[in-house]
Structure formats: structure tokens, C-alpha cells
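Note that one protein chain is taken out, while the other chains of the complex remain in position.
So, chain A:
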Amino acid sequence: MSHDNSKPLMRFLLLFSRQGKLRLQKWFTPMSDREKKKIIRDMTTMVLARQPRSCNFLHWKDLKIIYKRYASLYFCLAIESQENELLALEVIHRYVELLDKYFGNVCELDIIFNFEKAYFILDEFLMGGEIQETSKQVVNRCIESSDMLQETMEEYMSKPAF
């Protein structure tokens, strides 16, 4: 088995609505804007075309695409072809749980109006295309602390909260 090891476990993560509107994009390898746009088009087309009771794995180029729908949002994670698809499903699920804990019964609107928070949470969970923290509680605590830091600083500087 050959290993091209210059690539992380995950290549990209996309969140989009049932109408194909992008709600979050995280790219774990450098890519041009044009490539990114093309990938977004391809992913939304492919995933939205899937039958409801199909399996959650797709092949696309040299990658495996793991996708799962949560309410009105599709989570689409691309992993290298030798990686564990079942674990990728768990990664998606973990992220949803983290969002849910933070926002309290998270829905698409939360992610739209607080997109930067969604990114901050993601950046405590994943990093450089790999899993960073495996404990839900640790991630949640860190986000809360960071928020607190921000608010405190804001209060101190008597500027409106973000």
C-alpha cells in the first residue's frame, strides 16, 4: 500500500443548505479560489442528488466524500482514500454535538448569524486537517473561556460586545 503522506486526514469540510447555499467552508490544503468554487459546485450537486436512503459514502476523484444531513444542513467531509469512513462519520457527528451544546438546539439560522462562532468551535476540534481534541467537554470549556476573554476585554475597553 503506497502512502502519499503530504496530505492530512481531511481535505475539506463544507456545510450547505438543501438549496445549495454554503454555510461554512474549511479547507485543509491550499487551493486556488477557482478550485474551491469548482469543488463547492461539484459537492453540492453530487450530495443533493443522492437518494434519501443511500449510504453516506461517495467516491470523488481520489477522495472519499462522507456526507450526512442534519435537519436542513448537509455536512460534507472529504477524506483521503485510505482513511476510515466510519470514523469520519463520527467526526461529523461530534462537530454537530459541539455546535448543539454551544448554541442550544442548534439550527441552520444559528450557523448563519453566528458563522464566526461555528469556525471558532471547529478550530478547537480540528486543526491542520486532523482531530485536535477528543473530549467534548474540553472543547466546550475552551470556547466558553475564549468568549469570556473577549467579553472581558471588551468590557474593559468599554466597547460594544461583539
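Keep in mind that, in the parts below, a residue touches a chain if its C-beta (ideal position, glycine included) is under 8 Å from a C-beta of that chain, and two chains touch if they have at least 3 such contacts; residues count from 1.
Convention: contacts and distances are computed from a predicted model.
Missing from the rendering is one chain, named in UniProt as "AP-1 complex subunit gamma" (options: "Uroplakin 3A", "AP-1 complex subunit gamma", "Pyruvate dehydrogenase E1 component subunit alpha" or "Small ribosomal subunit protein bS18m").
On the side of chain A, touch with the chain left out of the figure occurs at residues 1, 3, 5-8, 22-25, 27-28, 30-32, 37, 51, 53-58, 84-87, 89-91, 112-113, 115-116, 119-120, 123, 127-128, 130-138, 142, 145-146, 149-150, 153-154, 157, 159-160, 162.
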